[in-house]
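What you see is the complex with one protein chain gone and the rest in place.
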């Protein structure tokens, strides 16, 4: 058993699922001293063949049961289709493994709750791969909010659209919105009071490919989300509007992903003004902070291993993952009910 | 009385209101042979002073009554605050004048209906200055839809945000959304079945400065609108997604405002596929058609005068303006009812 | 005779030439308290007709001689074709008028020198309308250089290209480069040591429509200029690269015309390194300073009138205008000599 630079024993890891995201997890576990990649698992022999020679010393196995039965495997990363997450994660937790699971952690609230409970019962780390929380851009926005640079948050507006890979088991909301929902959950640190969502399906599968979601956080704070698999242009854009300053986060701008605008309005009391209030406009500098380099998924993997070894709770633990699933399930309900508002908390 | 190049008599015109938009109307009437600008009216002496020397031979008068009493004035253009539109337009129509009124034509449906009725009763032209319908860009999109270049429309998504002039009598939806609603009304040619809207107010006036509106046209066609007076960045962006092709209209791109994307998905029946349908992706050329030059407001003014002289109904007649007010009033209702869905037709 | 807000007498002004730029001068003189626009002159009756009603109380006259003979006219602004600048400016100076002349001030060095001499002999203000020197963006860059924010300047690279109005009497270099040359002259405050230029002509007139100019300022500082009348895309872009920071000035970006980049290299001595020097890379924040609003030509007109009344020398006086003509004449020589290097100072 190898050990990392700190002299601590490396964690024995297995990755289940080698489709779209699995190979990225494998690459990052291989590149991390704190992990020892022991097994890679996929039911599909073609996927296993594709991974031959890209898994270091890890064994390529067909069945997840085989991985879970291996006592050297202390932690598993689950990168399989969404509807299999709960079954595999529960089996892993019951086998005493720590679990890193892809987003969304489950396709319904009940399953997500079971996962959180199982992790608590067994004293195991359950982490959801909300990878954007580990990106330098989101870390910087969080820092700006926590440091009160933006002031009270007025609204958040998020767009994530492009001609995307249409999923077979979940709609565009379950596929794309977890990214933006987890970012906003992290930034605001609380559940919205209610939500409403609309969507439309055009492929005949009945799964929405265009959707809009509006979260009401109370106190005039709303967060809106637009996700779309059919857009001819690719946009990944979030505006966080604050009383003092606003941030625009453009994930596709490699050079200046975050811009902080000292632009907005100031409202002061004034008996002369129509509503007793005077609005003035502020137009100040724009600042794009330099962000540290580094792949967010590398940070995910290190954080997962650190949490296991230190017994700490991950930033994106099961509870936070559950909040996202709550929102998604309620949004789905709202779409089915013609956009009716659904209370959340 | 002067006459234009066609030998026809020029129409005697007056402009009421010289604030933000009035001067543009005045400039365009002055530049149009078919009009003879006779009077310009504003209650505020400072506004009248500002216009001195910029109104050609037109008289500068204080009271609208004076204009309406002048028999040489055949048509008036009304560019006053929204809450005065109905009163002024009704007075003008009753005085036998043709009317061009700024958008939105009224701040409630009942008033808008009265205006339509009055114009019909008197046999006068009532036109709403939905100026974007007269822009080369929107004309081209209409042509692409009518010529079935885009195929069945799947969704329309519109964004019009920037740090804008906060109005004192209407919220951001009544201020900005009429532009986009009139464009979509023109493109689709029918009322939506229902809508839902959300918004938030931050200035203490109770008027929303951020709002989202979702229109359901049935048959999986939704149109969504985002308007915002607080955004640090300026965006005026509309995507019209079609089965065959999609259009992106960026009103701020002076060189290539319209791009037609031959990108999308094709759905074919396939017994092998999960839902019995196979989705394939199409990635083709992008084409930005060259648009004719010309100021849309110049087209508005000419169209208004042509309709008066030819007895034709304008493209943006009272009935189409009324549809926009219907949507705005229902959207207002939905915001007040926490985003509840409101049926329209 | 009117007077401005400061109680000082307004300067009697005439504008000669109402083609492309003249109307802008007229509008700005009309909007400036310190000026009293007395006459507007153009040989072409169609241009005079076009200006009727847009010149306030000024007389519209045909012949410049008439303007120069009017003792109430204290200052003239000359906006005629380049080859007429010297003749008209010399006549005006000899008639005791102050002169604001369009760029370039003359089409040859000898004429420009005569103009500078005539202004000095008569004690009159001679100012060249290098309008970009009066823009907030260039003022800010000058401030950053003078405040040593950028450090030693390494290079300047300027691009000004678009499908432009092809001139009949000067090539693209004389038409477009004066803008960028005057900016760089202002920023660096000195003549280059030498230059080399190349160009190509495609219209049959023999006048270059594409040209590149390279100025050597010594000490490893070069400034390069690309001007082009045929480009399908419009670019107005200048990079000022400094040892500490660099500025990118994009005149077409209305929101963030100036960006200051804390990016570059640091060179330190190191006996281990190949050349005894170690290069490290610095990647820091980007900052876009907020610029005050205001039309640069308004600043030009006010500065001209202030200089007349205070007897001060303008920022863009005849001497600075002469430096630009020197560079243009030498660049022309270099093009004719196949790009040979020409010494300047």
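When the chains are written out, they are named A, B and C in that same order, and each has its own residue count from 1.
Just so it is clear, a residue touches a chain if its C-beta (ideal position, glycine included) is under 8 Å from a C-beta of that chain, and two chains touch if they have at least 3 such contacts.
In this text, all values refer to a predicted model and were calculated from it rather than measured experimentally.
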| item | value |
| --- | --- |
| Contact partner of the left-out chain, one of C:49, C:69 or C:200 | C:200 |
| Touch criterion as defined above, residue of C:130, C:160 or C:226 at the omitted chain | C:226 |
| Absent-chain interface as seen on subunit A, which is shown | 53, 56, 233-234, 255 |
| Chain not shown, touching residues in subunit B | 255-256, 262, 283-290 |
| Positions on subunit C contacted by the hidden chain, ascending | 154-155, 157, 163, 166, 168, 194, 196, 198-206, 210, 212, 214, 216, 220-222, 224, 226, 228-233, 239, 241, 243, 246, 248, 261, 263-265, 267, 274-277, 279, 281, 283, 338-341 |
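Here is the rule we go by: only the chains that are shown with their structure count from here on.
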| item | value |
| --- | --- |
| Separation of mean Cα positions, subunit C and subunit B [Å, integer] | 41 |
| Shared-contact residues (touching 2 or more other chains) in subunit A | 283 |
